[in-house]
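A protein chain is absent from this complex, but the other protein chains hold their places.
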Amino acid sequence: MYFKKIDSEGLSHFSYILGSLNDAVVIDPKRDIQEYLDICIKQGFSIKYIFETHRNEDYIIGSREFSRLLPNAEIFRGNDLPYEYGTTLRDGQRFTFGDCKIKAIHTPGHTLGHYSYVVYGENMEDQPQFVFTGDALFAGDTGRTDFYGEQRKSEISGLLYDSIHQKILPLGDEVILCPAHGSGSVCGSKIEERFPTTIGIEKKLNSQLKMSRNDFVKNKVEELHTFPPYFKKMEEFNLGKAPYLYERNFPKPLNPKEVQQWIDKSAQIVDTRNPSDYGGAHIKGSICIWLEGLPSFSGWMLNYEDPIILILEKNEDVTKATNYLSRIGFDNIVGFLNGGLLKWCVAALPIEHTELITVHELKTLIETGSEIMVLDVRSQEEWNEGHLSPAFNIYAGQVPVNLEKIPKDTSIVVHCSVGLRATVAASALENKGYKKIKIVLGSYNAWENAGYPIKFE
Amino acid sequence: MYFKKIDSEGLSHFSYILGSLNDAVVIDPKRDIQEYLDICIKQGFSIKYIFETHRNEDYIIGSREFSRLLPNAEIFRGNDLPYEYGTTLRDGQRFTFGDCKIKAIHTPGHTLGHYSYVVYGENMEDQPQFVFTGDALFAGDTGRTDFYGEQRKSEISGLLYDSIHQKILPLGDEVILCPAHGSGSVCGSKIEERFPTTIGIEKKLNSQLKMSRNDFVKNKVEELHTFPPYFKKMEEFNLGKAPYLYERNFPKPLNPKEVQQWIDKSAQIVDTRNPSDYGGAHIKGSICIWLEGLPSFSGWMLNYEDPIILILEKNEDVTKATNYLSRIGFDNIVGFLNGGLLKWCVAALPIEHTELITVHELKTLIETGSEIMVLDVRSQEEWNEGHLSPAFNIYAGQVPVNLEKIPKDTSIVVHCSVGLRATVAASALENKGYKKIKIVLGSYNAWENAGYPIKFE
Amino acid sequence: MYFKKIDSEGLSHFSYILGSLNDAVVIDPKRDIQEYLDICIKQGFSIKYIFETHRNEDYIIGSREFSRLLPNAEIFRGNDLPYEYGTTLRDGQRFTFGDCKIKAIHTPGHTLGHYSYVVYGENMEDQPQFVFTGDALFAGDTGRTDFYGEQRKSEISGLLYDSIHQKILPLGDEVILCPAHGSGSVCGSKIEERFPTTIGIEKKLNSQLKMSRNDFVKNKVEELHTFPPYFKKMEEFNLGKAPYLYERNFPKPLNPKEVQQWIDKSAQIVDTRNPSDYGGAHIKGSICIWLEGLPSFSGWMLNYEDPIILILEKNEDVTKATNYLSRIGFDNIVGFLNGGLLKWCVAALPIEHTELITVHELKTLIETGSEIMVLDVRSQEEWNEGHLSPAFNIYAGQVPVNLEKIPKDTSIVVHCSVGLRATVAASALENKGYKKIKIVLGSYNAWENAGYPIKFE
Partner (left out) sequence: MYFKKIDSEGLSHFSYILGSLNDAVVIDPKRDIQEYLDICIKQGFSIKYIFETHRNEDYIIGSREFSRLLPNAEIFRGNDLPYEYGTTLRDGQRFTFGDCKIKAIHTPGHTLGHYSYVVYGENMEDQPQFVFTGDALFAGDTGRTDFYGEQRKSEISGLLYDSIHQKILPLGDEVILCPAHGSGSVCGSKIEERFPTTIGIEKKLNSQLKMSRNDFVKNKVEELHTFPPYFKKMEEFNLGKAPYLYERNFPKPLNPKEVQQWIDKSAQIVDTRNPSDYGGAHIKGSICIWLEGLPSFSGWMLNYEDPIILILEKNEDVTKATNYLSRIGFDNIVGFLNGGLLKWCVAALPIEHTELITVHELKTLIETGSEIMVLDVRSQEEWNEGHLSPAFNIYAGQVPVNLEKIPKDTSIVVHCSVGLRATVAASALENKGYKKIKIVLGSYNAWENAGYPIKFE
C-alpha cells in the first residue's frame, strides 16, 4: 500500500493519501489539492474515495475542489449536519480500494458525526494496519469537546471516552495511529510531535487514556480552548459553500502609491516579515503575522470583507502567503508591495518603529519599577506552566477583543514564547492606536534561558 | 528594460514580455500564461498592455486567460475582424510602459489587420531598440499571404511588400527584429533559426527583401502552404470564444479496461511514444504523434469532438502532453493509460506491430523491384529540394484526406526526413485500415547520409 | 522528532533520517547524500551520528561521502570486518541526539556484525518508538543467512532467530519497525510492501516469526537466493574504498559516430528504453535494462572495467540513469547517444529488431508444436508459484553464465512476469550472438490474465 501524510504547514493539519493498485483514497484533504493530484499522476492512482473525519472548523477542506475536478470520486462523511455534498456514512460501513479495505467507525465526541477509518493493507485480512482518528485521538492528547456549548461538555466528553475506549483502543496495540493534527494545532494543546505512533504507544504515554471515565470527563470539562472567530466561517464553508480556488484574484505587485490608495480604501495591510524587521520599520496600521503564522493567526486578526495587501520579505513569498491565507478562506488578496518596504521608504512615505527589547532590558525595567504593563500573549496553558511576575495574560488572538483591559497611556511590554506572537499582538495594538509598545525579543523562552525568576500561579 | 522571449515549444511560436519599472507589456501571449505571471511576481511587474500582432490561426492566444485574471490589463489589436474583446488600434498609436515607449504600426499583408510594434528602450528617445513584426517579417522569410484566397494573393502580397519596405525596414539596420515564429512553424517554410536578428542582417540575408515589388509579389503568389484543418477552430477561438483552461478535465490515470471502454466509445487514442516504440507494439487504431510534435500534428490528425486518451512513455509526460494539446484547443483529454503500454500487454489485450526498416533495406526493396509504393510525407518544398525515386509525395498532415491516392493492397513504405512524421502518417493509415505499412527509420536524411541517389524533380 | 524514510528507488533500499532540536541521525545512508543535506539545511539539523546496520552488499553506503563533507559526524558500525573508517559499536551502547535517545543492539544473523537501533522519541523515557532492523527483520520476511557459505547457514540462521526473538520482538508490539528494504529487494524475496509496520503486526502476519527455532533454521537453510556478481564489489567498496561521487565524469552527449567509436573500443552499450522500443529497433550488442531496473540489473549484466554508453528515451534521463548506476558503483559512464536512437538511424547506421509477441501468439506457438524453447527468467520462487509448460527457468541475472543451457539454433521465447526482465535477458542473449529471440510482452502475468493453463511443478 502506498501511504503518505500530507501536512498543511502552519495549521499542523495532517491529511493522508493511500493507494493500492490503481485506486487511491484521501482522508481530510487540504484545500489546495494539487499535491494529491501530482501523486496520482506519478503513482497512477484514480481517487476513488474521499473521507472526512468530521466537519472541520480550522481549515477549508479540499472536498469541494475535488468534486469539481474529479466528479467520480465519492465523498463520505457523517450525518450530523446539513451538508450540501457527499454521502452519509453508516457505522461499520466497509470499502475497498485496490487490494486494501477500509472500515468507517463512528467515533462521536469531538463532533457528533465524527468518523474514524480503519485501514487493512494488502494481504492483511482482518488485521488493521492503520486507524485514522481525525480529531478524536491525537499523539498525547484527545479531541476538544467544547463545540456544543458549556452545558453539553460533559455529555460530549463521555461520548469521546466511549469512542476511544470501545472503538479505537480495542483495535490493538500494534495498530498505527494517524490523527488529523500534530503539535501546535488549535485543536488540542497537549498534542505531541510523535509521528508515526501506535495505539500501544499512546496507551503507555497519553495520560488521558489511563483515566477512568469519570476522571476523563472531569478533565475534559476543565480544559481551556480558544475559539477563533474564523471557526464560524470555516464551519459555513465546510458545509459546501467554499468558493473555488480558481476564482481568486491574481495578487498583483503594487507600487507604494497603489498600496497607499488601497489603505485609503480600508484594505488590511498584512506584514509577513519577522519581528526585528517589523520593529525596525513598518507601515502604520499594518498587522504583522510572520509567514508561517498566517494560517493560525490571520483568522484571529483579519476580517473577511476588506481586501488584503501583503508586505513581504521577497516578492516570491506571495505564493506561500496567498496559499496559507486561502487555507482558511482569505481569498481577497489584491496584491503585495512590490520590492517590499524598501520601495515604500524610497517613495518617501512615512514609517513607524516599534521598540524591541531583550529580556535583560525587561528585567531592568521591572527591577527599576518602571511604569510598564507586562503583557504575556501566550495561551493560558502556557501561562499556567510558568510566567513572569508581574505580568498579565491575554492570548495573542484575543488581544483585539480585550482592549479595554490594556491601558493606552502605559508602556505595554509584550512577550510570548519567542517573540512571534508578541509581534502579532503588538501590531494589533498599534493598529488600534496604541503608541507605547515594546516587543520582547526571545520572550519567555529567553527569560527562562537567562535564568530569571519564574512564577507558577 | 527587461526583455524575454517566451517560446511555445512545438509551435515555434515566440511571444515576448517586456518590462520597465513596475509595468510590463506582453506581445502575442500563449494560452498557458502562468510563465508570464511568474515573471511578473519575481520582477514586480504589473501587466499594463497586451498586444496582438494579428488574429492568430495556429494557436490559441492567451488574451482571454489574461482578461479573466488581470481585468485591468488592456488588450490591443487590429480592427479587421469582429473581435469580442480588446481595443482597436490606430496606425501610429503610442503607448508608454515604465520609462519605455511603444508605437503600433499598421503592417497589413499577412492579415489585413496586422500590426507591428516598435519599442523604444529607456533613455533611447526616438531610437527604436526592437520591432516586433508578428507574421509580417521573419528571419529569412516573410509572412504567408494566402489567407484571403487565391484571387487576393497578389493584392495581399503587395500590401505585405509595402508594409515591410515602407514601415519596417526604414526603422534602421540597427533595430532588433523579433518575429512571432521561428524555424519549423507552419507560418513560413523558410524561416531561419536566427535569434536575435536585426533589420540590417535580414536586409543582407533574407533574399525576399532584395526583390522588386513585382518579383516579391510573384514569388509570394507561387508559395505553397498547408492549411491545417484546425486553423478554422483557432480563428474562431481567437475572436474571443476560447474556453478557460481551468475548465479542462483532470486527465486521469486509466487502467487498460477503462481505456478499452473509451475506445469502444470512439475515443481518439494518441500515442506520444517514438517511432521505434510504436513500431515495436501499439494499440490498434492509435494515432502516433511524438510528444514534441503534438502542437503541430494533432490539429491535422484529431477532431475536436471525440475524447482523447494518451499513451505515454511515462505518466509524468501527461502534463506536457495536455499543455501542448491545449495550445491548439484540444481540451477534452479524459486520461492516459496508467503505466503505459506494458500494462496493456499485461492485461493480455491485443497489440499491433508496424514494420520498421532502414534506408539500406529500402534501397534493396527498390533495387529488387519489390511491389512497394514509397510515400514521402515531407512538405512539397522539402520534396522539391531532393527526394528518392520512385516515390510519391503527400504531406503527412494531408495523408488522411488523400487516402484515395494510396492503395490498400500495396506495401506502403513511408518516410519523412528523420522518421517522426512518417510515423504520424503511418499510424493515420493504419487507423484507416491499411495493413502493409513500413516506416523508414532515419528516413530521407539517413538516405542522404548513406550517399544513396537523389532526384530533384 | 523529525522522521523521514528516504528510498533508493530501484534497490528497494530504505534509509532514514531522524532529527531532534539541532541534531540529526542518519541510518544506512545511500551514496548520493544531497537529499539528507537538503533536509538538514531546511530543518536546521547538524548530522551528529551515522549508523550502519551492517556492511551492505547491495549498494554503496553514503558514509564515505558524509565523512568528506561532514568530518565531525561520527560513523558507527559493527566490528566484524576490517573497516577503514568509523567506530566500532558495543552491544547496548547508548547515544543521544537532541531530546531523543538511541540504543544500539547487536543483532547478528544476516551478518555477524549486524546492529539494530532502538529509538526513543522526545518525552518517551524508556518507551521505544522505533526499531531500525536493517536486514535482520523485514515486513513479511527475515534477512538472508547465506553470506557465510552453505556450511554455516544453519548456525547463522540460529543467530538470526535469537536476535529476533531475544532482542527485537521483546521491544513490544507497539514499536514501529523500520527495516532497510522493501518489496523487490534482492535481500529478501518475501518482503511485503507494508510501511510503516509494527512489531505487533509482524508477529501476526510474518509467518517466519511464528516458527520454532528449529523450523525457522530449517526454513532459512532451504531458502534460495541469488548472489549477483556486483555484491563482491560492494563489499569491497563498503569497507572504505568507494570513490567519491565528485570524481565521476560528466556524461557527455555523443553523436552516433562517437558512439560507434566507443563501441569499437569495447564500451558497454546500455539501452534504458522499454521493451517495445528495444524490440522495435536497437543497436547491435546493447544490453537493455529499463531505467528503473538499472540499480538491480546492471550489477548482473555489466562489468566494472569497460566504459558505459547510455541509450535513453530522453537526454534528461541521463541524470537518473547515472545516479542509479552510481548506487552500485558504475561510475565510468562516458556519455549518452544524443537525441536517442533516432539520431543513430539518421546517421544510416545499422539497427536490429527483436520479435515481440503476445501471450496469445505464444500459446499458438506452443499448441502448434513449433520448435521453440520457452525461457522463463523469473526467480525460482516465482517459478515455483506457477509457470507455463513446457518452459525452462533461468533467472534473468544468471542468463549470461548459463549460456550452455540455451541452444543457439532454436527459437528462444523469453518471458518474465511483465516483460521487463525478459528484455534484459533477451538483450543479453543477443549480445552473445543469439539470433532467434522472441520477447513475450505482458509475459507470465498476461498469460495468467488470459486464463491460460498454469503448472505448479
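Going in written order, the chains are labelled A, B and C, and every chain counts its residues from 1.
Note that a residue touches a chain if its C-beta (ideal position, glycine included) is under 8 Å from a C-beta of that chain, and two chains touch if they have at least 3 such contacts.
Just so we're clear, the structure is a prediction, and the values are computed from it rather than from any experiment.
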>> Given the contact rule set out at the top, which of the displayed chains would the hidden chain touch in the full complex?
In response: A, B, C
> Which one touches the absent chain: A:95, A:147, A:237 or A:278?
Replying inline: A:278
>> Just to verify: which one of B:172, B:243 or B:350 makes contact with the chain not shown?
In response: B:172
>> Touching the hidden chain in the complete assembly: which of B:196, B:243 or B:390 does that?
In response: B:196
> For chain A, which residues lie in contact with the unshown chain of the complex?
Replying inline: 273-282, 313-314, 340-342, 344-348, 350-351, 353, 356, 358-360, 418-420, 441-443, 445-447, 449-450
>> Counting contacts across the full complex, list the positions on chain C that touch the omitted chain.
In response: 22, 37, 40-46, 69-70, 246, 249-255, 315-316, 318-319, 338-339
>> Which parts of chain B face the unshown chain closely enough to count as touching?
In response: 1, 3, 121-124, 127, 129, 140, 172-176, 192-201, 203-205
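FYI, only the chains that are shown with their structure count from here on.
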> If you average the Cα atoms of chain B and of chain C to get two centres, how far apart are those centres in Å?
Replying inline: 44
> How many angstrom between the C-alpha centroids of chain C and chain A?
Replying inline: 42
> Taking each chain's centre as its mean C-alpha position, how far apart are chain A and chain B in Å?
Replying inline: 48
> Can you list the residues of chain C that touch 2 or more other chains?
Replying inline: none
